[in-house]
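Every protein chain except one is present and positioned as in the full complex.
== chain A ==
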Amino acid sequence: MAVETLPPKAGGAGLGSGRGRILSSLRHNPLGITGGIMLVAVVLAGLLAPLLAPYSPSEVHFDTPFQRPLTEGFPLGTDDLGRDILSRLLFGIQTSLQVGVLSVLLAVVIGTPLGLLAGYSRGFDAVISRLTDVTLAFPFLIIAVGLAAISGPSLGNAAIALGIAQIPTMIRVVRGETLRIKESDFVLGARTMDASPTWIMLRHVLPNATSAIIVQATVIMPVAVIGEALLSFLGLGIQPPTPSLGIMLSDAQQYIFRAPSAAIFPGIAIALICLAFNLFGDALRDAFDPTNTTRK
């Protein structure tokens, strides 16, 4: 961008436009690009599972159990019931991503406004922080069991239980950031301009807390994917025969020595999902963080 004085243009006042800054920052971050590509690949794999999968995920082949990877017809081999691991993996990614994204959304959508309120106003803080403490006192398994008891185990309920479990930490992260940001000079300046608390929270505190929220979201995401595996293992989450990465992992451990590949592939998929979200989240945070623009 030119530093020199630009001649004033008619109407535009010669101030230029600020669009495209985040995109261009993302483009300059090789790790971020890698993460982004991985993320796109994982999401596409999940979305296109019905098209890509050679078989139905629950289709059994009793005559060919425990096939090794690269066997003809079963590129990643089969499990104890002769189900095609590749097909199950693709559908499993789909369900795991659904649970992960839903629970992260829940935590962000509920945790962020509560955190902002708690950080900004002392009155709200007293109420919200106590509620947070109470929620933290319940292990999320209890919440999950409760939900499953009321409305039956399902993907949605697992996501809700996982999301609720993450709300307290989200509130604390946002509250801490708010406490820090509201003391800064620029918030003081906004107050002298008669800005309302809503204006300050939404236009100053929230943008400055974005990077912390993104980081927290990328931390929650893998926790949720693994948490889903745990819930499904206990029978509180996804119900067989619907495949999820967690169910595949827990099934595979019964015959892990006979067919290690049945555990390895879903494990790799979980690792890839976590890595993709972390790398992309880091890049996103750098892109949103204006103090980082000099690093190119």
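By definition in this document, a residue touches a chain if its C-beta (ideal position, glycine included) is under 8 Å from a C-beta of that chain, and two chains touch if they have at least 3 such contacts; residues count from 1.
Throughout what follows, contacts and distances are computed from a predicted model.
Hidden from the displayed complex is a chain whose UniProt protein name, among "Transketolase C-terminal domain-containing protein", "Aldehyde dehydrogenase family protein", "PTS system, nitrogen regulatory IIA component" or "ABC transporter ATP-binding protein", is "ABC transporter ATP-binding protein".
Here one chain is not drawn; of A:L51, A:I150 or A:M193, the residue touching it is A:M193.
For chain A, the residues touching the absent chain in the complete assembly are 1-6, 8, 11-18, 21, 184-186, 188-195, 199, 203-204, 207-208, 210, 288, 290-291, 293-294.
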